[in-house]
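For this view, one protein chain was removed and the others were kept in their places.
Should a chain be cited, it is by its letter among A and B, assigned in written order, with residues numbered from 1 in that chain.
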Amino acid sequence: MSANLTKQIFRPYTGEKARITRAYDYLILVLALFLFIGSFHLHFALTVGDWDFWIDWKDRQWWPLVTPLMGITFPAAVQAVMWEKFRLPFGATLCVTALLIGTWITRVFAYHYWNYFPINMVLPATMLPGALVLDAILMLSNSLTITAIFGGAAFALLFYPSNWPILGMFHEPIEYGNGQLTVADLFGFQYIRTGMPEYLRIIERGTLRTYGQYAAPLAAFCSALLCSLMYTLWWYIGKWFATVRYLNKI
Amino acid sequence: MATTSEQLPLLAENDNKVPWYLLDLPRYLKGFGILTVIYIGLRLYQGAFAVLSGLDSTEPAFEQYWMRLFKIELGVLVLFVTGMWGYLWFSRDRHLDTLSPREEIRRYFTLTMWISIYTFAVYWAGSYFAEQDNSWHQVAIRDTPFTANHIIEFYFNFPLYVILGGSAWLYARTRLPLYAKGISLPLTLAVFGPFMILVSVGFNEWGHTFWFREEFFAAPIHWGFVIGVWFALGVGGILLQGVTRLIELIDELEEKP
Partner (left out) sequence: MKTLLIKSVVSLSLILSLYALNIQTVMAHGEKALEPFIRMRTIQWYDVQWSKQKFTVNEEISVSGKFHVAEDWPVSVPKPDAAFLNISTPGPVLIRTERFLNGKPYVNSVALQPGGDYSFKVVLKGRLPGRYHIHPFFNLKDAGQVMGPGVWLEVSGNADDFRNEVKTINGEVINMETYGLSNGIFWHVFWGALAAAWLLWWVRRPLFIARYRMLQAGLEDELVTQQDKHIGKAILIGVPIFVLASNWMTISEYPKAIPLQAALDQILPLSAQVNAGMVDVDTLKAEYRIPERAMTFLVKINNRSDKPIQVGELAVANVRFLNKELAMPSQDNTDRMIAPDGLTLADATPIQPGEERTMTIIAKDALWESERLDGLIRDSDSRIGGLLFFYDGLVGERFISSITAAVIPKFN
């Protein structure tokens, strides 16, 4: 199937042939944009969802562990095809950008305009810095192993610090109801959600396991290890789905 | 969108605004427009009636505004699937062995448009209305599998993208030689995997009835949907199949400025 070309006989397409291939590029880009908004967003919403939906779920223990771990999946799978077959190092950035487009549209038009939640209560997290670094490492190293180890780790380690500038101010303490809350907790209390009672939050409950106050870095390093493994797994999942086989029957 | 080779010369002569390989571009854009109107219309309907009549499934107003919509949706979907799949099948090209490279290229572009329309429907089903479901669960107390958002998400959006994905599959099978000769594994995965998301609705409703009442979105009872959507990655394989075949076909074309 594949076109067997060599350096010696290679001639780039020109004229109409070039226009045909460029038109095909644009069609594929539109297709890919909606595909990844739809598919990656569904995957993300149903694995990380609640941590990303609500400001009072973004904790130090689970959020920085689960989000990069589930977030590195589609980027790895798409990189496997985009890099191996086209040497295009934008798989991760494309997926995460698509995810954020879908997320922002929903936060504004569903949560805010339909159901009246203030948008600051449903601010999404960003994984874009990690995605940019992941793409850059793949491009520079041209190596699955190096990208999995260093790119996967960077994707996880950069997650919490890149979101803290968005989130930090929501962790200011407030005296409320004879106790202290964060501003984020207060959103959860004040802005009524019928289907999201407080007890449903899977967040750091505070035990000795947090070794004092170092919960977030520990979670991030654990996530770094898991992301390296997850990256490799999803690279191969991406390759497997990108099969070009034709079957005789299904 | 499905133009047979016999119709091509006539259409190409009548419409010279777009190049021959993008003959179906106007229909493609119309497809986007129609879907946009439908989805925005459904969202406006929710905005107008969900709080007023969609909070309790035992109320007569719920029957009037939501169950009626559900039945209308089913009717429209049945008509659409019958008409579209029937048309694609019965207008199939029975002379694929004589297909010119130029026409085959054009059909690859049309297949890409079909898959693009499919992924546009996947956007509305997998992104907007899917996450909106969580938002609606913060408003309504869940008392039925047919909530004001499920009626649109599960019973319209899901079947619609399945129908559109199936149309893309049928288009390829009936109009492109390689897809007619063998069954494309990645195209089949990309269409049948997300189809399983529709089937997962059953698992979801069973789970919420007997196992887990809370609407925690990341809960395992929702992972059936997640696994289904992974199969959308089959589009990578469709792209590679398209690219390799298009290179062969383009190489057969004459050079033109």
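Throughout what follows, contacts are C-beta pairs under 8 Å (C-beta built on N, C-alpha and C of every residue); 3 or more make two chains touch, one makes a residue touch a chain.
As the structure is a prediction and not an experimental result, all values here were calculated from the model.
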Check the options A:Tyr13, A:Phe109, A:Phe221 or A:Trp240 and report the residue that touches the missing chain. A:Tyr13
Contact partner of the left-out chain, one of B:Phe49, B:Tyr87 or B:Phe192: B:Phe49
Determine which one of A:Ile105, A:Leu128 or A:Cys222 touches the chain that has been left out. A:Leu128
Touching residues on chain A - with respect to the absent chain: 2-7, 9-10, 12-13, 18, 21-22, 24-25, 28-29, 56-60, 85-90, 93-94, 96-97, 100, 104, 114-120, 123-124, 126, 128-129, 131-133, 135-137, 139-140, 154, 158, 160-162, 164-166, 168-187, 189-194, 197-201, 203-206, 215
For chain B, which residues reach the chain that was dropped from this view? 29-30, 33, 36-37, 40-41, 44-45, 48-49, 51-53, 55-59, 61-62, 65, 138-144, 212-214, 239, 243-244, 246-247, 250
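The rule is simple: only the chains that are shown with their structure count from here on.
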Distance between the centres, which are taken as Cα means, of chain B and chain A, whole angstrom: 24
In the complex, go through chain B and note every residue touching chain A. 19, 21-22, 43, 46-47, 50, 105, 109, 112-113, 115-116, 119-120, 122-128, 130-132, 134-142, 178-179, 181-186, 188-189, 194, 197, 214-218, 222-223, 225-226, 229-237, 239-248, 250-251, 253, 255-257
Going by the contact rule set out above, which residues of chain A touch chain B in the complex? 1-3, 13-17, 19-21, 23-24, 27-28, 30-32, 34-35, 37-39, 41-43, 45-51, 53, 66, 74, 77-78, 80-81, 85, 102-103, 105-106, 109-111, 113-115, 117, 193-196, 200, 202, 237-238, 241-250
